[in-house]
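All protein chains of the complex are present and in place, except for one that has been dropped.
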Amino acid sequence: MSRVRTYAEAIAEATAIAMEIDERVLCFGLGVDDPKRVFGTTAGLLERFGPARVFDMPTSEAGMTGVAIGASLDGARCLMTHQRLDFFLLALDQIVNNAAKWRYMFGGQSTPVRLVVRLILGRGWGQGPTHSQNLQSWFAHIPGLKVVMPASPADAKGLLLSALFDDNPVLYLEHRWLHQMQGDVPEGDYRVPIGKANRVADGDDLTIVTMSSMTLEALHALPCLRKAGLSADVIDLRTVRPLDWETVLGSIRKTGRLLAVDTASPTCSVAAEIVATAASECFDRLKAPPRRLAMPDFPVPTSPALTANFYPRAEHIAAAAASMLGRTIDVEDIVASRTSPHDVPGEWFKGPF
Amino acid sequence: MSRVRTYAEAIAEATAIAMEIDERVLCFGLGVDDPKRVFGTTAGLLERFGPARVFDMPTSEAGMTGVAIGASLDGARCLMTHQRLDFFLLALDQIVNNAAKWRYMFGGQSTPVRLVVRLILGRGWGQGPTHSQNLQSWFAHIPGLKVVMPASPADAKGLLLSALFDDNPVLYLEHRWLHQMQGDVPEGDYRVPIGKANRVADGDDLTIVTMSSMTLEALHALPCLRKAGLSADVIDLRTVRPLDWETVLGSIRKTGRLLAVDTASPTCSVAAEIVATAASECFDRLKAPPRRLAMPDFPVPTSPALTANFYPRAEHIAAAAASMLGRTIDVEDIVASRTSPHDVPGEWFKGPF
Amino acid sequence: MTIRAAGHEPPRVALLRSMLRLRCFEEAIAERYPEQKMRCPVHLSVGQEAVSAAVGLALEPGDLAVSGHRAHTHYLAKGGSMPRLLAEIYGKRTGCSRGKGGSMHLIDETVGFKGSTAIVAGTIPVGTGLGLSLSLRNTKQVACVFFGDAAVEEGVFFEAVNFAAVRRLPVLYVCENNFYSVYSPLRVRQPEGRQIHEMVSGLGVRAMHGDGNDPELVYRTTVDALDSIRSGSGPAFVEFTTYRYREHCGPNFDNDIGYRTEAEFLRWRAADPVEAYERRLLDLGTVTSEAVRDMRAEIAAEVADAFAFAEHSAFPDAAEAYCDLYAGEDGT
Partner (left out) sequence: MTIRAAGHEPPRVALLRSMLRLRCFEEAIAERYPEQKMRCPVHLSVGQEAVSAAVGLALEPGDLAVSGHRAHTHYLAKGGSMPRLLAEIYGKRTGCSRGKGGSMHLIDETVGFKGSTAIVAGTIPVGTGLGLSLSLRNTKQVACVFFGDAAVEEGVFFEAVNFAAVRRLPVLYVCENNFYSVYSPLRVRQPEGRQIHEMVSGLGVRAMHGDGNDPELVYRTTVDALDSIRSGSGPAFVEFTTYRYREHCGPNFDNDIGYRTEAEFLRWRAADPVEAYERRLLDLGTVTSEAVRDMRAEIAAEVADAFAFAEHSAFPDAAEAYCDLYAGEDGT
């Protein structure tokens, strides 16, 4: 049975269900038990599972990641949360040198590292250079990690439950602009398999590969393309490592055209990986140069005047898709339909964080 | 005037010249003043420039990277060395959140971050999972960083001098297996520009793009290809950010075939970036699917029995290149010509590190 | 050890003036933030002004400073420009970081303010590196690092302080202990009974502490620390207890949401450092109420001008997002 929930509620619900199923699930991170409950994503957990399993921590991202690894080696399943991915840069040694390699370097003989790290991707309202980074390609580059990026409330729930019951370290990247998004969310222990992409739209003219919030932008681009008589497969990756090549390449083979959209900087990005693999594996089926659309290869500036067209949005996707088919289209409808300023996810957002 | 020097000597020479030219150049890192002088790469510096400018440090990679940034903000030029890239994972917050963004996020108004970080890439003799990582694509992903990977003694010198006099943070990735390699090294303040690739071989049938030690492997593959009547452009990138697209794409447009060789894991790698950009920018000129050759998408195991064919070597490059031209060739010559075990750079290496 | 003896006469009027100025500025931001024109997070120091004011006056103009997310008052007290700070918060081209940085990323090298950034503890090693360079240049300058009580939980804090101690660097570490990190009390972050300054003593650094709401004490302690640093004794650490009145980030009061009590807030509010010091100087006759009135008027005018400057400045062109990434060549 499905009910309407926000993305943030779906995360809290998945966590509660996992904690219910397995009493060894721990939930910690800065603010998980505070009044704001990490934008509501940990609402209700402290009350239900108590302070032994739901707790705050010192501002020690590196050490606490190691602590999570260690607890998992004694059989716990750790869910650790960071309010911004950017803060997790302090912990990369632990996640790459320890978590990602632990099983492999001990010849498969260790207790599994059951660790899920929730990383919130910041955007808008002047988050600026140190609060807006998208580093999924870094994690995707590392053998031993799994990386998921849910785009809908249902996936937020289903991927989190799968991640929590996976026996490998999983990075769970959630977008701040999706937290208030509503959608149908199945009840109970609903799982979305890690490593399976989702075809969220069907079409013939090109394949748009997306992740996280870019999936929504791509969907918003479709009506405009449709008006011009164009249709697209939209493949929401859901998981960026391991990547569902079967679905992605299958679609590209069908349409012959690829637009890979990424929330991150372009160089060595997940979008680059997709274009590269498509070029190598589907060379003979490509009808046009595969293309990627990503953030500019710059840090994110703070002033709203500087971010207006900085992030790829539906109009950019529509324009890029059309141009790949040799068409120029009018994207004014998309821009005009927007009611809130470009630097906030919706009218509800009034700052400051 | 050129003289024969090893890659390690070239590094020491470049450092000494920079320290001579600018008394604000500092050289520090674990072991820079110890008896082994970081595989000889800091030989003579302490004696010549004294302990105020050449010094050891606490085992504090993160903090000391910040210290280097801070010193540079007061006008110093800092050269920091790590015996293995893997140790630098502790310092990524400082390099990404501070060094890479400092100039941009302050609107170009700060003193420049003149910081060069030397990172040694381990390989062989059981270095294993935590002493053999190649993370150039991580650095290449980050706007604000420059990344060089010299393949010869001359480039080791010329790129280090350019890096030391660049006004941006530069990561300098040097391969442990190249330290004893000899070659002509120009005298004096010799600089190799950052951002310019080097065509180290000329050919018509395909373009092999390489970096660091892979350049040598590609050169070793050429005779074997030549025997089969095949010729290749070998483009040694030298710099992986900013990347010299003019040279790389120019060659690909000429040959119509691309083999991108990388020292790192394949997913979201520099090789992926090259294949992706080639596919997008040279689509109409490509005669065959562009291809990459990289490490397996696994951590590096320790046992010599597990690493025998783990790293791409000349024979793999030759075989891959030939197969892109629809040929199979005999690579036994290459294998047979090798006199030292597969897990050491040469007979001179007897362990332990 | 707590400094109690008066070593150096504090510049009383300047202290009061600076505190009033910082308060007036931050309150104006709080008041106008709901207009939704300052479109970036803001971390206000209302309640904590005594530390910024006194440390700012104790530092020499040639000294250097870095800070973290809550840096407005450090910036101003070090001599940074109020209009340019405000323009930065407004995202204008005239901003001190030209709109790239926002409230959390401030710079003004002309007054020795070398940068504030938003990663907790991220500038502690940077300030330490400034100290390394100063020591190698053999100047008498000091590098001052401002941070909060949570920053000492980050590994880089220890790494940096350890290095400063090894090399006896001229670094002043200023910890503003306001007892909270966002909504987290010290209790869940540091062991019971921990005194931050004692812990730092154990690292081998001279550490002092005191009431951060007493500007004269802060001033004397800081001057004492600076003297010992300048005399070559190595780094010093000062911890000042104080209290933030408003929410961690943003303009509002939030004692109602439950992480701290209204009673606790009211206790601190009753001993407000700005009001208390004003009263004290009036009582002592150091200033007259007329002088204070004039001061306030001047400051109000300065703040109003700064807002006018920020509001009337132009936004940067969207294209400016694509410059100043790399030094040299065309900057990109």
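We call the chains A, B and C, going by the order they appear; numbering starts again at 1 in every chain.
Note that contacts are C-beta pairs under 8 Å (C-beta built on N, C-alpha and C of every residue); 3 or more make two chains touch, one makes a residue touch a chain.
Treat the numbers as computed from the prediction; the structure is a model and nothing was measured.
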item: Displayed chains contacted by the hidden chain, counting the whole assembly; value: A, B, C
item: Which of B:V4, B:A52, B:A308 or B:V335 contacts the chain that the document leaves out; value: B:A308
item: Given B:G107, B:P129 or B:P345, the one touching the chain that is not displayed; value: B:P129
item: Option touching the unshown chain, where B:F87, B:F106 or B:W138 are the choices; value: B:F87
item: Given A:G70, A:G256 or A:P341, the one touching the chain that is not displayed; value: A:G70
item: Positions on chain A where the hidden chain makes contact; value: 26, 52-53, 57-58, 60, 62-76, 93-94, 97-98, 102-112, 143-144, 146, 166-168
item: Residues from chain B at the interface with the omitted partner, ascending; value: 30-31, 34-36, 55-63, 86-87, 89-90, 125-131, 296, 298-299, 301-310, 343, 350-353
item: Residues of chain C (touch criterion as defined above) contacting the omitted chain; value: 153-159, 162, 165-166, 188-194, 198-205
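Throughout what follows, only the chains that are shown with their structure count from here on.
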item: Core chain by centroid distance, with centroids computed from Cα atoms only; value: A
item: Farthest chain relative to chain A (centres taken as mean CA coordinates); value: C
item: Gap in Å, rounded to a whole number, between the CA centres of chain B and chain A; value: 31
item: Geometric centre distance via CA averages, chain C-chain B, whole Å; value: 42
item: Between chain C and chain A, distance of the C-alpha-averaged centres to the nearest whole Å; value: 36
item: Shared-contact residues (touching 2 or more other chains) in chain A; value: 62, 86, 89-90, 128-130, 298-299, 301-302
item: For chain C, residues that touch 2 or more chains besides their own; value: 95, 97, 99-101, 105, 117, 119, 122, 155-156, 325
